[in-house]
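This is the structure I have questions about; it appears just below.
FYI, not all chains are in this one, though none of them got moved.
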Amino acid sequence: MIIIMKHGASQSEISNVAARVEQMGFQVHLSRGEERTIIGVIGNERPFNREQMERMSGVERTVPVLRPFKLASREFHPHNTVFELGGVTFGGPEVVIMAGPCSVESREQVLETARAVKEAGAKVLRGGAFKPRTSPYSFQGLGEEGLRYMAEAREETGLLVITEVMEPEKVPLVSAYADILQIGARSMQNYALLHAVGESQKPVMLKRGMMSTIEELLMSAEYILSHGNERVLVCERGIRTFEPYTRNTLDVSAIPLLKDLTHLPVIADPSHGTGKWELVAPMAMASVAAGADGLIIEVHPRPEEALSDGAQSLKPRRFKELMTSLSSIAAVVDRVVEGA
Amino acid sequence: MIIIMKHGASQSEISNVAARVEQMGFQVHLSRGEERTIIGVIGNERPFNREQMERMSGVERTVPVLRPFKLASREFHPHNTVFELGGVTFGGPEVVIMAGPCSVESREQVLETARAVKEAGAKVLRGGAFKPRTSPYSFQGLGEEGLRYMAEAREETGLLVITEVMEPEKVPLVSAYADILQIGARSMQNYALLHAVGESQKPVMLKRGMMSTIEELLMSAEYILSHGNERVLVCERGIRTFEPYTRNTLDVSAIPLLKDLTHLPVIADPSHGTGKWELVAPMAMASVAAGADGLIIEVHPRPEEALSDGAQSLKPRRFKELMTSLSSIAAVVDRVVEGA
Amino acid sequence: MIIIMKHGASQSEISNVAARVEQMGFQVHLSRGEERTIIGVIGNERPFNREQMERMSGVERTVPVLRPFKLASREFHPHNTVFELGGVTFGGPEVVIMAGPCSVESREQVLETARAVKEAGAKVLRGGAFKPRTSPYSFQGLGEEGLRYMAEAREETGLLVITEVMEPEKVPLVSAYADILQIGARSMQNYALLHAVGESQKPVMLKRGMMSTIEELLMSAEYILSHGNERVLVCERGIRTFEPYTRNTLDVSAIPLLKDLTHLPVIADPSHGTGKWELVAPMAMASVAAGADGLIIEVHPRPEEALSDGAQSLKPRRFKELMTSLSSIAAVVDRVVEGA
């Protein structure tokens, strides 16, 4: 950490800050410029309380030198995290495609969608049984009934199942049915939930909050990792900007940036990332071109009847066409979309 | 709701959409312009699924006519919500001042701060026992021990106690000690938690998420109200923008806007809203000038030793000076800061 | 346009608004719902002053039905704008690559870069002679001398030349040297400049402002088109968001969205869009996968000596490798990168 003193900070202010740093067990490195004195703090600064320093007399601001995440960082873990689940390898050469409806609405809808996406080459079935909805008057999901339909679809198709868990106490229930636990964007900083999935034995896909920086996403991954669960996927799903023509702005550059900063597999969600089905195919292709390790895509047999997110869902036929294009894009970047 | 058809939508596309609207139990009102046909949907549109309509052939977009919140809206509840708690009236002429440390750190720190803010005129003691922290390596709060110190401070000073609850299953525990339950910015869309505090008997202060719209804030209030709890305070605490010189941008205009849209009391948090103690006093005064019904302010006897948020905490002496200024500003807008 | 009246608007308020609309030469279409009355305005609303209506008693808000741009819209001009310039076709099957240094720094630097990018397959040489710089203390460009070097490079290599013009009165001077005039992000709403390039005979590349919506970009294109210049390229170059790890967030979804909304060719700038050279290649590939008609990329023989934007410039060798990848991606989306 670096402490930048105010222009005109007095000698005693500088000494007080330096003394405090040493008292906290760090070494001090002083550097006097023409306009400012700078105090370097040598040591592992991660547990350091920067705010205390910023409140000391004569201090202008502090600048962290180290990234605040460690378990999630590629620096301390240079090799990609690769893991296998039910015959599917995450973080390897395959770009894993997850697809399915936004919400589980009925047994038939789930089975019909599962068969279609399986046939098109998807490896994982997505579908929400517990739905976070802005309005208390909107459909809130089928709950455990929905989980059972998902499990039945897995039975029949061999697809893995990913579904969202929203509360710590529901982790055991959802884990009984799902292969991968999804932490939604609104829950990215629900620390009790991160703690609970960190202690579970299930792989976790952590979505970036629509208001969260890349650093905050990796700090939330750090919570899960620090509770002992190493199988974490991080997912870019669009951030909130001033642009009103799209529901969110899919931050495609977050994909290569995350690949550089972390060893965890990086997934992209072009459905929530845009909110418009017409944009899903180009953004799915862009995401693979930019290096994504997987995609999660909303597919519904009759989007105009979907109980949620119909506007951003692909029909099975179009999803199948997209899989062919994705396979070609993947080849250009030395990756593979299997089964397409 | 209004459905705007695409330029060149066919007659059969228009008929299909109209038929679907009627089938859902709404009346249709058709209007053909030179370039576009518009379909008005007459009836209570709140449970209407706009996305389904947007996915129908020939539809360009839909525009809601009604605000999606009803219980929280002033339209359906024109009179201010006013309630009394331990001798303090919220939503009335008094601008209620809540103050205290960011985190409860020790018994002595809480008692010392409580005495100081009481003496300066505050009516409610704030203090965090369960702390949401971006880093798993930061101080996470004292937990129930912290709640006990808060309760002891209430005993001694007569101040009410407000503190954050982060998990649904902790609602009973926190309710046993606190007078007001705080829902933090990161939890604004934690629906299980909103449900839980909605069913409790305690007043709730709901903070706006750092990247949540005013409409989303009121939708979250609607969750609490719809579960039967009518004593809800909404709190503006700064939104995330591109400006790096402040931690957040306190959206002062949200205060008069909320007063217009909702009957619920509106609180402002100039400490989190700016992140810099130097800005707390001017922004506190600005908030009262703009019509706030209350303020929540961080005060710490020794901010340079605070385990969290030291940079934005006022010392007791400065808080006392601020209370005098607030009292004068309040008088200009026909309000009162008592005890100052 | 739709005028939404307030809940409880009186009959006379409704009549006044309707009368005013008719007086302005529009037809009125009234629709009374349970909670709100809506007044549809039939006719070409583009010159309509919505703000006047919003100020009338009883009006809650207005909603435009038509897009405010007309000349730029695909609706009124369904076919792609395609034009040929010095043997290069813009808006056709070729993805046109423009490359070169941020700033023209010397004759040698420009010639060396021009040869390298030509050899790699670029068709247009970029380079700034007049530089918009945030600081008055930064290098402001070589001015006309720089333009001469660019022209010399064209002479030698056959590349077209694109360069920025920042002032209306400099349009003739820059036009004397350049093949395409660039309007930078900071000038997107410099209306006198848009007017001047609209009246010139030169093609124009209009960059999206870093905090401008897609609609505003197309309105600025409308200015140029309405002054008689039909050869306009629109360029996505990154928008400002809350994310600090990148200089800007390249809005890749703007590419397919613009292709849908306008007939004008769409260019992407992955250099300014990210600010980091490591991200340029993946984002260039993502942009082509998403449907871009061209790219503009910063290339410098010695980025670590560049007088501006060194951090986001590619070296010629890496640019050449990128051209090969771009060619493969283009093939997947039925486009071509020639010469690569």
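Letters A, B and C mark the chains as written, and numbering starts fresh at 1 in each.
Here is the rule we use: contacts are C-beta pairs under 8 Å (C-beta built on N, C-alpha and C of every residue); 3 or more make two chains touch, one makes a residue touch a chain.
Since the model is a prediction, treat every value here as computed from it, not as a measurement.
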item: Homomeric complex, total chain copies (3 given); value: 4
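Simple rule for what comes next: only the chains that are shown with their structure count from here on.
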item: Identity of the most central chain, Cα criterion; value: A
item: Homomeric contact chain A-chain B: same or different residue positions, threshold half; value: same
item: Farthest-lying chain, centroid of Cα atoms versus that of chain C; value: B
item: C-alpha-based rotation, chain A on chain C, 0 to 180 degrees, nearest 5; value: 180
item: Separation of mean Cα positions, chain C and chain B [Å, integer]; value: 39
item: Interchain centroid distance [CA atoms averaged], chain A/chain C, Å; value: 31
item: Inter-chain centre distance, chain A versus chain B - centres from mean C-alpha coordinates, in Å; value: 26
item: Shared-contact residues (touching 2 or more other chains) in chain A; value: 211
item: Complex contact set, residues of chain C against chain B; value: 2, 4, 7-8, 29, 31-36, 38, 40, 42-44, 63, 65-66, 75, 211, 240-242, 244
item: In the complex with chain B, residue positions of chain A that touch it; value: 46-47, 49, 51-56, 68, 132-138, 166-169, 186-187, 189-192, 210-211, 216, 219, 222-223, 226, 240, 277, 303-313
item: Chain C to chain A touching residues, read off their complex; value: 211, 213-215, 239, 241-246, 249-257, 260, 273-274, 278-279, 282-283, 285-291, 325, 328-329, 332-333
